[in-house]
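Only one protein chain is missing from this complex, and each of the others stays in its spot.
Chain nomenclature is as follows: A, B and C, assigned in order of appearance, with residue numbering initiated at 1 for each chain independently.
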Amino acid sequence: MDPQLPITNVTETLLAMLPEIFLFCWALVVITIDVVSKRKSETLAGYLSMIGLLITGILLSFSTYGKGFGNMFFNDPMAAFFKIIFISAAFMAIGSSFGITKKKIVNHRGEFFGLILFSTVGMMFLSASREMISLYIGLELTTIPLFVLAAFFKDEKLSIESGIKYFVIGAFSSALLLYGMSFLYGLSGTTDLLSMRLNIAAFHLTFKQIGVVVLISNIMLVAGIGFKLALPPFHQWAPDVYEGAPTPVAAFLSVGSKAAGLVAFAKMFLLALPAFYGTEMFPNDWGMMVGFFAACSMIIGNVVAIRQTNIKRMLAYSSIAQAGYIMVGMLALNEHGLASVAFYMFAYLFANMGAFAAVALFEDKTGSCQIASYEGLSKTSPFFAVSFSIFLLSLVGIPPLGGFMAKYKVFAAAIAQASAHESGQWIYWLVGIGLLTSVFSLYYYANVIRQMYFSKNDSPYTMTYNPAILTVLIIGVLGVLAAGLFPEPVLEFAGQISNSFGF
Amino acid sequence: MGILSWLILVPLIGMVYVMLMPKEKVNLIRYGAVIISVIPMLLSFWLTWDYFFNYSGSAAMAYMEGPYEWIPSLNIQYLLGADGISVPMLFLTGLLSTISLIASFSIKFRVKEYFAFFLLLEAGMMGVFVALDFFLFYVFWEIMLVPMYFLIGVWGGPQKEYAAIKFFLYTLFGSIFMLVAILIMYFTSEPHTLNMLELIDHGPTLSHTLQMVCFIFFFIAFAIKVPVWPFHTWLPDAHVQAPTAVSVILAGVLLKMGTYAMLRINWPMFPKALQDLSFWIAVLGVIGIIYGALVSMAQKDLKKLVAYSSVSHMGYCMLALAAYSSVTAIAGVMFQMISHGLITGALFLMVGVLYDRAHTREIALFGGLGSKLPVYTALMLMFSMAALGLPGMSGFVSEFMIFIGAFGALNKVLVGIAVLGVVLGAAYMLRMFQNVFLGEFNMAKWGGLTEINGRELLTVIPLAILTLAIGIYPKPLTDLLQATLDNLVLLMSR
Amino acid sequence: MTEHSYLIVLLPAFSFLMIVFFLRWKEKIASLFSIAMIVTSLIMSISVLFETIARNGEAYTASFTMAQLGSFKLQLGLLIDPLTAMMLVVVTAIGTCVEIYSIGYMKDDPRFSRFFAYLSLFLFSMLGLVVSDNFFMTFIFWELVGLTSYLLIGFWFEKKSAADACKKAFLTTRVGDLGFLVGLLLIMYYTGTFNYEEVFAKIGMDVFPPAMLTLAAIGVFCGAIGKSAQFPLHTWLPDAMEGPTPVSAIVHSATMVAAGVYLTARAMTVFVASADASFFVAVIGVVTSLLAATIALVQVDIKRILAYSTVSQLGYMIMALGLYGYDTANGHHSPGFYAGTFHLMTHAFFKSLLFMGAGSVIHAVHTNDIRDMGGLLKKMPITAPTFLIGSLSIAGFPLTSGFFSKDEIVAATFGHPVFTVLTLLIAFMTAFYMWRLCFLTFFGKPRDEHRYEHAHESPKTMAYPLIFLAFMAVFVGWTGIPALSHGFASFVFHAEPYHPHADWMNYIVSSIVGLSGIGLAWLMYYKRKIDPDKLAERFKPIYTLFWNKWYFDELYDIIIVKPILAIGRFFWSFDANVVDGAVNGTAKVTLLWADLKWWFDRWIVDGAVNGCGWIVRAFGSLLKYIQSGRMQFYGLFILFFIVAAGIYKFESAYLNGWIFTDFLEVTTLFVILIGFLSYFAKTIVPESTTKPKREE
Partner (left out) sequence: MLPYIAVAAVLFSLGIFGVLTRRNTIGILMSLELMFNAVNINLVAFNKFVWTDALIGQMFAMFIIVVAAAEAVVGLAIVLLLYRNWQGINTDNINIMKW
C-alpha cells in the first residue's frame, strides 16, 4: 500500500493506532491484575505481558500504512519494521526477567512489566511519527519508564546510581535536543518534518545567515539523539547504567532504546535535515561529523571493552561499538543505507537480547557478572554455552550468523556510497576503521567463549531454565541463524524503508 | 542436489548425528563420524575419477549447481562448480578429513564436541573449494574459523588459548580485506554481481588503481592463510598447539585454501596488477623459502620444525605463483599444494604418534630411536626424504616443476637463491632425523616406547602410497590439470 | 636383450622390495635372493655389452613419459651406448662381488637383511643413473644414490661418527646438486628439453649464449664436484668411510663417486662447447688430485688412505675429461675422454679390490690404524697378495690395468706442461702412499703382537671376490692396450680412435715414476733407510697441514655451518621478537642480540596479535578512565564535544575547512581528545575512591 495515502477520518486513524492503544491498555491491565491478585503469582504478570505483546504483534500485522492527525501519526514501512523490533525486544526482555521477578522484585512485578510495556508503546509512537512534537513525546514516553526501570532495585546502590545517572544525563540531553528543536521551529514555523525541510531550504535561499542557527541546532540534535544511541562521545552513561540496572532492563536499553534513537535520528536527519554531500545548500553536512562520532564509537567501544571484567559492562561497550556500525549504515545515503540500518537492528536484536538473556540467567543463578565466573560452563550447561557463543559470534560478525549478514549489508551500503560519490570517499576510512575494530572485538567476545570452553575445570554451576528464558534463548538462536541464512524476507522489508524515505 | 552439495551436506549431517548422540557413547560417536566422513571421501574420489575421464579435456566448470537465488536483494546466489584446480583439492580434503578423524581416536575428553566441530570444519573446507559465488565463498571461508578456534582452544597444547585466539584474529584480520575487495568488485560491476566467473571478466576492466587495491586486499587475505612471510607468525603457534589431527588439517587443507583462492580469484581477476607485482610476490616467496628453512633449522621442538618447514614449502608455492605466465610453474603450485598436504600431513601424524608415546617433542631428548622403532623410523625417513624433495616422491616433482617454470618466467637470480632452499631443506630435515633416530639409544629413558600401531599405520600408509605414486608417475595429475591451467594462464596473461 | 635392458635396472629394485616386505626375517634367503637378482643383471649387462659391440656402438634409446604439460615433458628413458654398456658391466660386476663379500663381512650383524636391501636399492639407483637418457632422469637417480649412500654410511647409526658422516655426505653432495639443478634449469630454459641427444643437437644450433653455456656446464659439473668428492666438496668422502667396508668398496670408490665422472663424460658435448668450463673442470680435477694425494701421504687410517686415494684418482679422471674438452674446443685432438672413462673402469676394479682387501684386513685385526698392523702377509695368504696386486695396479706397475689407463691420462696432458708435471707428481705420490700402506700392513714385524696373534684369513665368501677382482685389476686394462688397436678407445668412441703420440716414451716415463714411488716407500718403510718421523719433524708445518687435511673441515665449520645455524637461530628469534612483536620497539631489538634465547622465552607470549593487542589494551586501559563514574563529568564531556563539534562545523562551513579537512585527521584528533580527557579524569578522581565497592 502506498505509504503516502492519507487515512481520511479519525476512526480509521485510531484503528491504525490500535496496536499502540491496545498495548497501552494492556499495560494498565497487567498492573491492575497484579495488584488485584495480591501479587501472589510469580509469573502471571510476566506471561500476561508476553501474551499482550504477542497480541500486539498480531494486531500490528493488520494495521495499514498511512497517516493521521497531520503527520503526527505516520505509519510507514519504517514504523512497521521497527515496531516489530520493539515488540520483540520487549518480549525477550520480559522473557528474561522472570528470574529477577521471582526473587528480587517481589512486590512490584506488575509495575515492572507494565513499565516495559509503556516504554514499548513510547517507542512505537516514536517510530510512527513524522512530526517533532509527537517525536518528542514518543521519546520521553520511551525514556521516563526506563529511568524508573533502571532504578528498580530500590535497595541496591548500584541500581539507584544507575537510575540517577541515567536520569540526569537523559534529562540533560533531552533538554539539549529540545533546545535544538526550538530553533528548528523558529526557522521553519512548523513541526512537520517534511515541511520543515522545505521551509528551511527556502528561508536559507534568501537569508544565508540562518546557517549558523541550523548548525547549532544540528549539533544539539546529534547530542540529544546520540545520548539515546549511546554514541560516543555521548555514551558515558551507558556502561554505568547497564551495569547497575536490572539485566533485562539493560538488554531492553541496549536494543529497544537504541532502535528508538535510530528511528529518531533517521527521522530528524534524513527527513528534516538531509545532508547533501558536496552541495552548498546550507551548512548541515552532518555526515562527516556523525562519521567522526561513529568512528570514535567503534574505536572506543571495542577498545575499552577489551579491558572489562564485568560482562554487563563489556556488553555495554559492545553495544556502544555496535551503535557505531549502525551509524556507518546511516551515513550511506542511498537505497541500501536505511535498509542496512534496519536489518542490522534486526540481527542485533536477536544476538544482543540473547546475550543479555544468557547473562541474566547466569546472574540469577550465581549472582555474579564477572566474566571469569563463566569458566567451564560448557561442560555443565552445554546448551547455555552453545547459545551464548552463537550470540557472541554473531556480534563479532562471523558468517553464517545474522551479525555477519548485517555487517555485510552495512558495509556494502557504505562502500556503495563511497564509490558513487567523489566527496564520500572518506567513508572508505570509516569502513576501514569499522572492519579493523570488528577484528579487535573478536578478542573480548572470544574471551567469554574461552572462559566457557577452554577451561579444564568444570563449572560449579549448572543452569536451569524456566520456560520463558528458554523461549528467549531459542528465539535468539533461531533468529540469529535465520537472519544469517535466510535474510531475504527481512531484507526486502528493509528495502521498503529506504524507498519510503525517497532513496 | 548435485554431488558438490552433497560433499558439503554430508559432513553437516554427520555433525547433527554426532550432536544427537549421548555424550557417553564415545565409540558410537567416533566410528559414526569416521563412517560418515568416508562418504564425502568416496564422493571426492569418484569426482576425481569422473572428472579425469569426462571433463578434464576442457577448462569449463564441471558439476555446476545453480545459480539458485539465495538472497536476491543482494544478488547473492548459491553457485557451485569444480574444475581442474578444485578437484584435486576436494580429493585432498576428503582423504585428509577421514584420516584425521581416524587419527583423532586419541582424543580422550569431550569427544562429542570434538567430532562435531571437526565435521563442521570439513563442510567448510569442502565449501571453499566449490563455491563460485563470492559471498558463499566468504561464508565458507569464515565458517571454518569457528570450529578451528575451538579445536585448537579446547584440545590443544599448553599455550592453546593464545594460539587459538591468535589464529582466529589473524585470519579474521585478513578476511576483512577480502570483504572490502569483494564489495568493491560488487559495486563496480555492472550489473552488480558476486558471481566469480563473471567477475573474472570484469576485473581487468577496472581502473589500474582499483585493480591494484583489490589485488592487494585479496592478496593480504589469502597470504595470511598461506601463510606468506611476514604474515606467518600465527602458523607455528597454531600448528604446535593444535592436536595432531587438527595440525594435519591445518597443514593439509587450510593452508592450501590461500593458494587455491589466489589461483581461483586473485590471479585471473587482476592480471595487470599481477604483472606489476609478480616480482615482489616472488621475493616474498623466496624469503619465505629461505627464512622458513633457516628458522626450522633452529627449532628444538619437533612439531615446530615441521610447522616452520610449511612456511618454507609454501614459499615455493608463492614463487611459482609469481611465475604466472608459465603453465609448468602453475602446475608446480598444484603439485606442491597436494604434495605438501600429503607429506606435511603425514609428518604431523608421525610426530603425533611419537608424542602420544613419549609426551614430549623435544628433539634433543631423543636419539637412536631407529634401533627401537624400525617401522616408525622407516616411515619417518620416507616422509622426511619426501619433505626435502627426494626424487621418486611428490615433493620432488613439484619443486622441480616450480623451479623449471619460475626460472623461465622470473628473475633468474631470484630463482637461483630459491634453489638454496633445497639444501637448507635437506639440512634441517637431516639434522632432525639424525638427532631423533640416529645415534645412541637411551634404553633407560625410552625403553618403553612401543612401535607404531595398526590404526596409526592406517592413517599414514595411504599418504605414503600417494606420495610415492605422484612422485613416480605424475602424468595422470598433469593430464587432469592441463586444460584448466592452460585457460588460467591465458586469463592471467591478459 | 638390449630392448629389455630396463630389467637390469629393475631387478635390484625388485630385490629391495622383496626383502623389505617379505624376506626381512629370513636373512639367508634375503641375501641369496639379492645376489641372484644382481647376477641376473650382470649376465644381462654382459649380453647388452656384446650386443652393443655388435651394433658397432650405435646407441639404443627408448623412453617413457612421466608427466607432460604442453610441450614440457618429464621423461624416463634408456640410452644404451658403449659408455653405458661398459658402466653397466662394471656396476653389476662389482655389485655382485660386493654382495658375495658382504655375506661374510656382515655375517653377525643384526640388520643383515636390511643391508642387502639397501645394497639392492643402491644398485637400482646406480644402474638407473647409468642407463638414463636425459638430465632429468639422471638427476632423479643422482639423488637416489645420494639417499642410499646416506642410508649405507649411516648403517651403523648408533655410532655418532656414522650418524654425523651420513648427514655430512648427504648435505655436501646436495650442495653440489644445487649447481646441478641450476645447470638443469639453464639447459631447460635455453633448449626446452632434457634429453641428452636433443640437448646436444640444440647446442650445435647455437641456442645458448656462450656465457650461459659456460654457466650451465659449470652448474652440471658442480653436481659432479659434489658426488665425486672434488675440491672444494671433497671433505665428505673420507668421513663416509664410517660405513661398512663393502659399502666403501662399491659406493664410495667404484661406482657412486664415479658417477660425477660418468656425468661429465656423458655431458661431454656441453663441455666441449665451452672451453672455459672445460678448463675449470681440468683445474678442479688436478687441484683435487694433488690435494688428496698430499693428504694421503701422511694418514694412518687404512680406509682413509684409500678414500683420499679415491678422491685423488677421481680428480685424475676429471682432469683428463676437462683437458679433452679444452683441447677439443680449441680444435686439438686429445685422448682425454678415452683416458678418463678408461681409468674410471680400471679404477673401479682395483679400488674396490683394495677396499675389500682392507675390509678383510680390518676384519682380521679389528683396527683401522696401519701403525698397529705389520707382517700380515703370512697370516693372510689370499688377502695380502690380492691387495698387493691392487696396489701395483694403482701405482701404475707395468702391464697392470692401472698402468695402461694412467698412461693415457698422462698422454692427455701433453701440450699442457704444468698439468703433465703435476700428473706425474701425483702418480709418484700415489705409488708412494699406496706402498707405504702395503709395507706397513703386510711386511715387517708385527707392531701389535696381540692383534697379530688373533689375525686370520677371512672366510671364502670374502676371499673369492678378492681373487676375481685381482684378476680383473690386472687384465681389464688390457682391453686398452695400443697393440690391440686401442680396443677400448675405439669402442667408447665408436668412431675412429685418436692415437696419442709417443706411446712408448710415455710408458717408460710413467713406469719410472711409478716404480720410483714404490722404491721410495720401500726405502722408508721396509728398509728404514730414511726415517719418516725425522722427515715429518723436519717439514713440520707441511706435515701438520697434510695431517689435518688442509683444515678444510674446520674451515667449513667456521664459514658455513656455524653461520647458517646462527642465522637460523637469529631468524627464529627475529620471528618471535620482531616480526611477531613489531610493536616492542627497536630498543629491544638491540637487546635481542644480548641473549636471544632469553628474549625468546620472554617474548614468545607477545605476538603480533598480542603486540597489537598490547597497544589496544593499553589504549583501553587509558580510555576506560573517561568513565570517571561522576555523572556531572559525563555531562561536561557531552558539553565539551558539543563545543568541539561546533568549532569544527563552524570552521568547515564558514572558514572553508582550512584547518580540518581530512576525515582520519579529525577522527584521530577526537580520539586523542578523548584520551586526554580520560587522563584528566584519571587524575582528578582521588585514588581513595577508585576502589569500586562492586562485587568482583
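The rule we apply is simple: contacts are C-beta pairs under 8 Å (C-beta built on N, C-alpha and C of every residue); 3 or more make two chains touch, one makes a residue touch a chain.
These figures come from a predicted structure and were not determined experimentally.
By the touch rule given at the top, the unshown chain touches A, C in the complete complex. Among the residues A:F73, A:F125, A:F172 or A:F227, only A:F172 touches the chain that is left out of the figure.
When the omitted chain is restored, the residue from A:G163, A:P248 or A:G261 that touches it is A:G163. Among A:G52, A:G211, A:G244 or A:G495, only A:G244 touches the chain that is left out of the view.
Residue in contact with the omitted chain (choice from A:M17, A:V148, A:M327 or A:V490): A:V148. Panel shows chain C; residues 624-625, 627-632, 635-636, 639, 685, 689-690, 692-694 of it touch the chain omitted from the view.
Seen across the whole complex, the unshown chain contacts chain A at 132-133, 136-137, 140, 144, 147-148, 151, 154-158, 160-165, 167-168, 171-172, 174-176, 178-179, 181-183, 185-186, 189-191, 239-240, 243-244, 307.
As a working rule, only the chains that are shown with their structure count from here on.
Between B-C and A-B, more C-beta contact pairs are found at B-C.
Of all chains shown, the one whose average CA position lies nearest the global CA mean is B. With every chain reduced to the mean of its CA atoms, the largest distance from chain A is reached by C. Averaged Cα coordinates give chain A a centre that lies 73 Å from the centre of chain C.
For the pair chain B and chain C, the distance between mean C-alpha positions equals 33 Å.
If you average the CA atoms of chain A and of chain B, the two centres end up 43 Å from each other.
Residues of chain C in contact with at least two other chains: 613. Shared contact sites, meaning residues of chain A that touch two or more other chains, fall at 443.
Every residue of chain B that touches chain C in the complex is listed here, in rising order: 159, 162, 165-166, 169-170, 230, 232-234, 236-237, 291, 294-299, 327-328, 331, 368, 370-371, 385, 390-392, 396-397, 400-401, 403-404, 407-408, 415-416, 419-420, 422-424, 426-428, 430-431, 433-434, 437-441, 472-475, 477-479, 481-482, 485-486.
For chain C in complex with chain B, the touching residues are 65-70, 72, 74, 136, 139-141, 143-144, 147, 150, 154, 157-158, 160, 162-164, 166-167, 170-171, 174-175, 177-178, 181-182, 185-186, 188-189, 564-565, 567-569, 571-572, 575, 579-580, 605, 607-610, 613. Against chain A, the residues of chain C that register as touching in their complex are 613, 616-617, 619-621, 623-624, 626-627, 629, 631-635, 637-638, 640-642, 645-646, 648-650, 652-654, 662-664, 666-667, 670-671, 674, 693-696.
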